[in-house]
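The complex appears here without one of its protein chains, the remainder shown in place.
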Amino acid sequence: MIRTIKAASATALAIAFLSSAATAQTIKIGVNEPLTGAFAASGTYVVNGAKIAADEINAKGGLLGKKIELVIEDNKSNPTEAAAVAEKLITRDKTPVMLGAWGSSLTLAVMPKLVEYETAMVVETSSASKITTSGNPYVFRISPPSFVEAAAFKNIVDKLALKKVDFLVINNDWGRGTAEDFSKMMKEKGITIGLIETMDQSAQDMSAQLAKIKATDSETVIITAAVDQLTLIFKQAAALGLKKRIITTGGSQNPDQIIAQAGAAANDTMHLTTFLPWMPEKTPNPEATTYFINEWKKRGFDFAGCTESFRGYDGIRTIAAAIEKAGKAEPAAIKDALWKIDVKGLNGDIIFKKSGPAGQESGQSFPNVYLVEISGGKIVMKDL
Amino acid sequence: MKQIVTLLCLAFFASVPIWLTDPYLLNALITTGIFIIGAMSLNLLLGFTGQLSLGHIAFFGIGAYVSALTSLGFDVPIYGDFHIVHVPWPPIAGFFLAIVISGFCGYLVGRLSFSVRGAYFVIVTISFAEVVRLVALNWVELTQGPLALTNIPSITIGLPGLGYLVLKTKFHNYYLVLAVAAISYFLISRLVHSHYGRAMRGLMENETLAVAVGIDVTKTLTLAAVISAGIAGAAGSLYAHYIRIIDPDVFAFISTVTMVIMVVSGGKGSLAGPVVGGVIFGLLPVFLRPIMPPEAQWITYGVVLIVILFVMPRGIVPSLAAKLGLARAGGTRRASVAVSERTAEEHA
């Protein structure tokens, strides 16, 4: 692990040197991700995924006869810095298109810059609905906002015979959005909504919330949190003897890590996810998935990172397809081309549909959503 | 002499957008400038009254939220069918309201500082900032919590006979920030050179003596706290209308740390200190970015801070001033006692 991180830093350093000596022989793509601060782990995963896509494209001869070059900048998990990074990528590095910026507040802070410089950004992870509904025509999102997940989950709630449901969600746009959209959908289905509990982004001890949930009469808990917090929740729920069905949402959870770290506590839990690295044959694009996973392992990264990093991989491939279609690496042409692409992504077809106020719509792609269950320490796919 | 230097510096800062065309650097200067205003206000408390506030970002954040909500409007259910509805006002109204409300919060915290001193005051201010952050995070009906306030309008000013000017570009915002910074600097300078300023320093150096000679502790500390918080609120308002999105992250502890770094490294109790410290630590990350990987940038940032304090424990400006034999900017012990005595005479 130490070695891979050092190698990654060395690569970053090399890229920094290359970019200062860059010529017009490359097509630049800006990457605005958190590499330090609270979201460092996730941002690094996405960047590693993006690099795999860039290397793959370059190995096949690049785009429009040129190599592509990722200009990777750290936004320090800080909205002010995210906006500054966008400014740098667009005005200094002259990147005609960007990928970013992981968290919703980071993405939202970049959005005014996109309008100012008329440059498009592909959003790979952020889930806040505001991103595509506030009338910013330069935003193209490939990750699903929570209402898309809720809509997909709607088909299975009857089969699961849910009656009363509690929520335990991370206290940010992602968790709050999930609680809102899922409870709306469930109420329509006649399911009773019990508690909606939140936990701080950095909290490590959720025993108090879980003790409260343990005391209710609901039979199911829906949990939205990143993988580290999920693992802790499973351990702590088991320690408290909480015996309710657990369903997680969000798609950046990682059942492998949960099995490895929570052990027996993870059994019989269900997870809504958007990518299936455990069964490449069942993904919409098995060939690409297999290539991506092999490459990921070859580079010595944690397998657990796949469910985050594939977004970076898909994001760069989306951008590459748009540049190809545009026929030139210019901001306006790429932005128009993003509307016309049809990429076979690792989690479904990436086709942008219009979203938000008429005349200045943002692009939103609708990936597949899957439900997997951990059973006997193994991951099994359930039909939706 | 000192005034000439100040005016020359102001003229230099005013000339920057004319010769600096790189928008990325201009953006960095604007955000740094906003934090320097915050640091100057912190200096008033830390450098001139000796009260270390580690929750200063609370006033900055309150200013940002007040200003954003004033210009965006809100509809908050209070109890049953009773709602408080606010129709959007022009952003400039938000700017002034931010100063007033932050100043009022400063008054409340200032009241506390009479009974709570030293380390205890540090923790009270941290706690205050955390509670405010958690309210911003959880009172979703008002602040939209983690869903963030977006599309905050740019500040608009009415020019007599010329209509309205929307301060949208970096060029405009740079001068707006510079103007607010200059006014704040002038205000703080007037205050610390006034009768109150001498009382503050007297209080910091020797409280018993200060009280004995008739300095009104309550009034002096409250005044400093109110003005300091009001200026921080103004900075927060500028931030909200420039970045145009805010969420509870504006209350991040690291932002208070940034301001404290600017003040103490530059030299607390020196008017120019926060500006010098602010320019160094605001622009250091910009220069580190292209030459080293992200983690190393932070390590360097920490090491530079330690080295500066080892070489110049009193801060850059006072140490340099002492070396050059210029003004006694930091105020040595003897000078301050003299100040207290003078204050005593004035009171007598």
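Chains: A and B, in written order; residue numbering restarts at 1 for each.
Operating definition for what follows: contacts are C-beta pairs under 8 Å (C-beta built on N, C-alpha and C of every residue); 3 or more make two chains touch, one makes a residue touch a chain.
Simple rule for what comes next: contacts and distances are computed from a predicted model.
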**Prompt:** Which choice in "Branched-chain amino acid ABC transporter permease", "Circadian clock KaiB family protein", "Predicted secreted hydrolase" or "Binding-protein-dependent transport systems inner membrane component" gives the name that UniProt lists for the one chain left out?
**Reply:** "Branched-chain amino acid ABC transporter permease"
**Message:** Using the touch definition from the header, name the shown chains in contact with the chain that isn't displayed.
**Reply:** A, B
**Request:** Specify the residue from the set B:Met200, B:Val213 or B:Val260 that touches the hidden chain.
**Result:** B:Val260
**Prompt:** Which listed residue, B:Leu7, B:Leu20 or B:Ile299, touches the chain dropped from view?
**Reply:** B:Ile299
**Item:** Touch with the omitted chain, as defined above, among B:Cys9, B:Ile126, B:Leu142 or B:Ile157
**Value:** B:Ile126
**Asked** Footprint of the hidden chain on subunit B, which residues?
**Response** 46, 52, 112, 115-120, 122-124, 126-128, 130-131, 134-135, 137-138, 253, 257, 260-261, 264-265, 268, 293, 295-296, 298-299, 301-306, 309-310, 313-314
**Prompt:** Footprint of the hidden chain on subunit A, which residues?
**Reply:** 1-2, 5, 9, 36-44, 171, 197-200, 202-205, 207-209, 211-212, 214-215, 228, 231-232, 235, 238-241, 260-261, 263-265, 302, 304-305
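As a working rule, only the chains that are shown with their structure count from here on.
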**Request:** Using mean C-alpha positions as chain centres, tell me how far subunit A is from subunit B in Å, no decimals.
**Result:** 36
**Complete:** Per the touch rule above, subunit A residues touching subunit B in the complex are 9, 12-13, 16, 20, 35-36, 73-74, 76, 78-80, 83-84, 87-88, 91-92, 104-105, 108-109, 111-112, 128, 130, 134, 171-173, 175-177, 198
**Request:** Show which residues of subunit B lie in contact with subunit A when the two form their complex.
**Result:** 22-24, 27-28, 31, 137-138, 140, 145-148, 150-151, 243-245, 247, 249, 252, 254, 289-298
